[in-house]
Each structure stands twice: as structure tokens, then as C-alpha cells.
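With one protein chain withheld, the remaining protein chains of the complex are depicted in position.
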Amino acid sequence: MPNLQAIVDEIYARLRPRLGEGKVADYIPQLAHVDPKTFGMAVVTVDGAVHTAGDFDVPFSIQSISKVFTLTLALGKHGETTWNRVGREPSGTAFNSIVQLEQEEGKPRNPFINAGAIAVSDLVLAGHTPREAIGEIVRFVRYLADDESIAIDPAVAKSEEATGYRNFALANFMRSFGKLDHPVEHVLGVYFHHCALAMTCTQLARSGLFLAAGGRIPGTGHTVVSRQRARRINALMLTCGHYDGSGDFAYHVGLPGKSGVGGGILAVAPGRASVAVWSPGLNHNGNSLIGSLALEMLANRTGWSVFE
Amino acid sequence: MPNLQAIVDEIYARLRPRLGEGKVADYIPQLAHVDPKTFGMAVVTVDGAVHTAGDFDVPFSIQSISKVFTLTLALGKHGETTWNRVGREPSGTAFNSIVQLEQEEGKPRNPFINAGAIAVSDLVLAGHTPREAIGEIVRFVRYLADDESIAIDPAVAKSEEATGYRNFALANFMRSFGKLDHPVEHVLGVYFHHCALAMTCTQLARSGLFLAAGGRIPGTGHTVVSRQRARRINALMLTCGHYDGSGDFAYHVGLPGKSGVGGGILAVAPGRASVAVWSPGLNHNGNSLIGSLALEMLANRTGWSVFE
Amino acid sequence: MPNLQAIVDEIYARLRPRLGEGKVADYIPQLAHVDPKTFGMAVVTVDGAVHTAGDFDVPFSIQSISKVFTLTLALGKHGETTWNRVGREPSGTAFNSIVQLEQEEGKPRNPFINAGAIAVSDLVLAGHTPREAIGEIVRFVRYLADDESIAIDPAVAKSEEATGYRNFALANFMRSFGKLDHPVEHVLGVYFHHCALAMTCTQLARSGLFLAAGGRIPGTGHTVVSRQRARRINALMLTCGHYDGSGDFAYHVGLPGKSGVGGGILAVAPGRASVAVWSPGLNHNGNSLIGSLALEMLANRTGWSVFE
Partner (left out) sequence: MPNLQAIVDEIYARLRPRLGEGKVADYIPQLAHVDPKTFGMAVVTVDGAVHTAGDFDVPFSIQSISKVFTLTLALGKHGETTWNRVGREPSGTAFNSIVQLEQEEGKPRNPFINAGAIAVSDLVLAGHTPREAIGEIVRFVRYLADDESIAIDPAVAKSEEATGYRNFALANFMRSFGKLDHPVEHVLGVYFHHCALAMTCTQLARSGLFLAAGGRIPGTGHTVVSRQRARRINALMLTCGHYDGSGDFAYHVGLPGKSGVGGGILAVAPGRASVAVWSPGLNHNGNSLIGSLALEMLANRTGWSVFE
């Protein structure tokens, strides 16, 4: 076992001079206000050790990373019929493209592009009110992280709701194909709120640990999902977790991961650890530039790539 | 370590009643003539053990699986500049679609779709004659498999050349964007010939073993590629190796793999083994239906999925 | 001058046995309730003569034909800057496709596809309330037809509003590109209402007469638009007036025209007459099947095609 804390410290030291690279998402004011030079990292191993660096305990907007948790919930409610509403293939186009949605009659390519996550929000609703569904998601993430302090940032949720025209377009488009069961406003209410979850790197890494540990939370022994389902969610993260940069992330890092425009990335080293990084500057594919480098360094130094 | 021979035997026994399912590729007569009920499998572990079942020693047309070997050669010649001519992202559309090629100005999405493999053939040519390049590819595969009997089926190559209008369209299209260095006829000559390589499951599994063994051929100790490059080729196989069914294969099998329309699949279990299966009936994505099931069973029974 | 009434009578007599062919639009109940065997026709010449047949005085939902009138209003308010928001080229895809809208960053191809007409509704709003804009449109059509009895069918408008998910998608999509100035709900309020205008063939033919008469209303001598603008609106109707069947209509009929899914078509014979036909069964392009045939017969017998 490598000396993880030393590796994490080295990564932070080497990337420190480059902090500020990339472009901070500015499509909602709340994201644009973040200091572009922040960097946080937390590695939680399956045996419970935690290694951190930088702003690991500063909450940030996890945005699309939340899609991993809503997918897990939807699979728990609907099992494999989930895949009647959303596909499992990489999208091959920009992350919010509407084109493929038309070609495929309102069925999004995968649960991690916006359209797919909206379809998943519809599945999580399952007849409940948006408030109930949002409550369920928050409770689920708190349970995974074993941390009752996790909460949604209402200003972020409200801001996305006020400007999310493209998501309204996607949802109405799917609805026109009969691919949503609930009113567009309800579905997007759930969607905008779970994207507005604010978490620290440590909380996020803890929340993803079950995916590294065969579906169980090592600390409590609770089973979240079956071993097979954990494996499959990891597969989806690897093939689809970074929008149109998923191939690139697999090539350079080699770990299942999910990024968010807030600059966070959750990565899973099966059997080893769950890792969260955060640095707000994004690369041209909309993924954290410094965060991706940090994970590439970690994979190189630990040999954790799933491909070796 | 599981009893691999018992697992292989069980897989064969359980799939035997289903042989013949799927649709045999018929776009060239040579492929259509194959008995749809054939099934072969070979597992070669990094410590040299070989486990086989069925028609493991019957040569078949490896078709697109050859793209793994030509990519390896192109990377050897051009290193990372290879990626100036071909991308690393899943394609998100049918395997020979020309649409994305227009959007991205003649640069194919990845080296495993037809357009990308044609670009790779151009890189392998590197100023040589088609005959020389084809010779180099055959020698490389013989070297990997340590088997001088591997050869190209000239009838298959000729047949593809006579009917491959879509590949001529792709190549001319790329040439119109200035993305091929050699004459279209030369590039496609190389392409059609390497797709026509005929190999047995055992030969194929041996040829892919370096990808499971950190770039080295365990038997001889020869280094084919660096550990990093082996990892990266595996990543490309996982994200792009099964056309528009790559996500599905990752979801169900969880191993880097590359399929061919001849019904073969090469799969890599990093650190463990190289596996070849062959069964001609294809699923709707153009991948071996029974072969995919065999690999899913193998991954389930061995725990070799990279995602757990 | 041909004996127009005899021609109109003959057209009706010959098409009578075919009434009921085509498929009545059923996406909103109000349209589906129409008797599929109705047929009406009215020819109003520039010298004021009116020739009619069948159900020429039964009001029907003019739907997209109203886009000619809103475009005329928008051009009156914004002149050539109208074309900053909407193009003038045939769309080349199905009438409500969203694909081209993404490629062209929210600028619709022309004012007669749904997206384009929504952009035009936004221009007609011009800072007013939806109620005011709708009132202005109704007054304009009454003025053109010199008939104060023309009105909107509120049940149709309400029904479209309740089920028009795709139009909500289009409008939100354009808004996401900053291509709408008013709230989506306001713009679509105007759009759904003008599409719900109910008119008889005679009223409709009278309303379009200014386009046949160099921009003037022959009866009153009022100038609606300049001679140049009348010509240009006719050009748009000819190239874009029948969705993806515009080329076909030009080929067979050879008159500027605009169809609606209610089964109506307004056609303009420059210098000669304005013609309205109505028959609810649609062809595969969404244009009135019998109505198109009636206009083809009329053009053949009168020699009014603009192409001879």
C-alpha cells in the first residue's frame, strides 16, 4: 500500500502553482463567485482511512455529481426498467445537446447527461411531490456520508430554475415524446435542487465509498446496492461520467468518475478507495482541469487505474 | 484463483443450446458462409496457462479486432501525435456513420470505428507501400502470438475491396479534409487486408496478452509497449471497443474488449488474462451475441470485472 | 380570362369522390373532431370577383396559415431587422425539428416553421402584453378580410397550450440562446392564440388578397405593405410555406402558398387572385392532400403557375 497521505500532499504541492487555470463556470452567479484558486482533495479508503489536502472541508456545489446518487435511487425504485427511459451509451456530443434526443425519440443516451438526469429525476419522483423527492435525495446522501449537515444551497437551486431555459427545453422535449410521467415543473424542481447539493470533498468521498466497496458502506456494514449494481454504476461512470471528455478521462486517469460544473469530481478506485477533488476552473469539456490532473497523478502513483 | 477450465467448460455447456442466435454478418459472402452454430473460447492467463472450449482452434476472420493491433503499431510509430488524426471519444452513433466525421472535419472520433481505423492504416503506412505495411502488420501479430502460421485470407480482403463502398466514401471524405497522407487506394488496401486476418481463438488470446500484462509478453519477457500505453489501449477498448454497444458491454461484462463482425471478441482482464471468444451470430449492435454472454459469465464467475 | 366559377365547380366535382383521403390531424382534440369529408374553396380575384365551392363559408382552424399575417405584422414593426431573429431559407427537415435550431444557435431557418413563427410572435409582442398582441393580430386579419366576425377559437388555443410540449421546448431552447425578448409563456400565449384563428375560405382568401395585388387591398385601395414586401412575402411562401413539402408544392402547383394542419391552404397568384382551400385530410408532409390537388388543378386550368 502506498503512503497515501504523502501522495496527496505531493499532488497538492505540485498543482498549487497551476491553481486558477481553466475557466470557472459562470452561467449562474453563485458558481461564478467561487475563488478560482481553491483546491480540495479527500481520499477515503475502504478500510476507513481519510487523507486530505487543501480546502477539503469547504462545501461546494456538487452539481452533476449528484446524478450518481439519483441514479442509485432510481435503480433502487425501478430496477432494470430504469433503462426503458434512459440509455447506457456514451453520448458522443456536447453535454446538453438536444440533437440525439430527437433522433432517439426523447430517450436520453445515458443518465449522466442533462437530459438523462432529468429522466432519472422523473423516476425518483415516482408519484411523490417534488418536496418529498428532494427530501429523499438529501436523506440518502446524508446516510451515505454519515453526515447530517449536508444540505442544498437554495440560492443555487433558485438561480438555476430562473435561468435553466435549456433544461426546460430538454424536459418539454422529452415530455412531447411521452417520456416523462410528471409535470415538467416538478421534474425540474427535483433536478435543480439535487444539483444544488453543497458538500465538502470529505463528505463527497464518503458518499461514494459504497461504489468502491462492492455496494456496502464499510464503516457501518450497511448494504446500499448489490455488488453487481455497484459494478454497473462504476461502468456507467467510466464510460459516460465526463460528458464529451469521458474517453479522455478514461485514457488519462482510468477510474470511474463523475464531474460537475462546480469543479468537483468523484472518482472510484474499486476495492481501494473513493476520491473527491474540487477545483473550479474547467477544461474545454466542462470538467475540472486541475481536478483531472490531480486524479491522473493519483492513479499514476498508486497504480489504481482499473486498466492495469 | 478460480478453476478456470471448469468455468470455461460450464460457459460452453450452458451456451451450447443457444448457439445459432443472432444474425451472421452477410455483407461479404465469405463471412456469410460460416456455420452460425460455431463457438470457440480461449483464456490465456498472464502466467501462461491456456483454457479452451469448442472451436478454439478454428481460424475465423478477426475483422475489426485487428484495429487493436494496428493502433498499437501506429502509436509505436507516431506516439501521442497519433491523436492529431483520430480522437479518443466514444462515437455515439452507428459504427460506420459519416455524420460525425463531417461535424469534426474529417477527424474520426476514435481508432475503433471504421473511419478511425482507416486513419490508423494511413499512419501505419508511413511512407511505405501497402504491401510493406500489410507485411509489417502480419509480422507483428505473429510475433505477439508467437505463431508464424497466422495469415490473411485473401478472398476476404478481395471481397471487402470489391464491395466496400462505404469505406471508400469514408476514406475519400477524410482525404477531402486533408486528413490522409496516402492515396485512398493504398490506405484501404492496408485496411481491408488487416481486417481479413484469420486467427484462432488461441492465437487471438495470445496476441492480446501483452495488454493484460502491463505491455509485456509474459512468455518471452519482450516489452511490446510501456505499462502506461497498455493501460491506455485498454481504456480505449473499454470506452470504444464495441461500436454503439460499448456502454452496454462495459455495463454487463466490465472488461476492455474489441469485437469484430466475424463474431470474435478479444477481452482483456488486466493483470489476469487475455480472452478470445468466437461465435458468428451478432446482436443489434453488431457484436457477437453469444460471445458477449460468454464473457459476461466469465466476468461474473471470476470477479475479473475492472469495476469491482 | 378563364371561366373561374366553372373551373372551381369542376375541381369540386372531380375531387368529391376522393374526400376523406389523407389523415386528419389528431394531436389536439378540436382538430380531430372535424368531418374528414369537408371541402371548401374560395377564389377572390384582384378585381373583386369571388368564386366558391363546397363548405366555403364554414370556419376552420387556420393554424399555421396565420404565420403569414404575423410575419407581415412583424415586418411592419421591425422591417429588415426581423431577419436578425429568423432566417429566410427552407428548412430541409421535418416541420418542428429542433436539430437545425441547435446548429444555428437558436435562430430558426424561416418564419413558417414552428420555431420561426414563435420568434415572430416574440417580435409582434414588442413590449406589449400577450392580450394586446393577440388583439392586434385579430384586428389586422379582420381589417385584411374586411370582416369583423373573425375570431379566435379559445378551446383550440387552450388545448394547444395544454399539450404543446414541443413548442415549449422550442421556445425555451431559443430563449437559452438569448433569441427571445419576452417570457416564454407570453410568446407562446400569442403563438397558440393566432394559430387558433377560425376563418372561412372566403375570409381567408380575402385576407391574402393584398399579396396578389402588390401589397394593396383592391376593394379599399388601402396599402398594407409595399409592392416589394408583398413580392418578398410571396417568395417566402413559395420556398418555405409547406414545411418539408415546399419543393413538392412548387413543383406541382407553382404558387406561393401556406398550409396549416387544420387542412387549410392559402395560395397567391400574383396579379390575379388569392385562393383558399380547406379539406382536413393531410398528406405525409402535413399539408392538405385534397387541398393540394385542388390547387394543382386550378393552376393547370388557369395557367396561373408563376413558373410559366
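To keep things simple, chains are lettered A, B and C as they appear, and every chain counts its residues starting from 1.
As a working rule, contacts are C-beta pairs under 8 Å (C-beta built on N, C-alpha and C of every residue); 3 or more make two chains touch, one makes a residue touch a chain.
Note that the coordinates shown come from a computational prediction; the quantities given were computed from them, not determined experimentally.
Listed by label, the shown chains that the missing chain touches in the whole complex are B, C. Check C:E89, C:E105 or C:E148 against the missing chain and you find that the one touching it is C:E89.
Only one residue in the set C:G164, C:G189, C:G214 or C:G264 touches the chain that does not appear here, and it is C:G214. Which of C:Q100, C:T200 or C:S279 touches the hidden chain is settled by the complete complex: it is C:Q100.
Touching the missing chain, out of B:V34, B:I62, B:L170 or B:A196, is residue B:L170.
Of the listed residues C:K67, C:R85 or C:R109, the one in contact with the hidden chain in the full complex is C:R109. Although one chain is not drawn, its touching partners on subunit C can still be listed: residues 87-93, 100, 109-110, 214, 227, 230-232, 234-236, 238-240, 244-248, 250-252, 254, 256, 270-271, 305-308. Contact residues of subunit B toward the unshown chain are 97-99, 102, 165-166, 168-173, 175-176, 184.
By our rule, only the chains that are shown with their structure count from here on.
Taking each chain's centre as the mean of its C-alpha atoms, subunit B lies 55 Å from subunit C.
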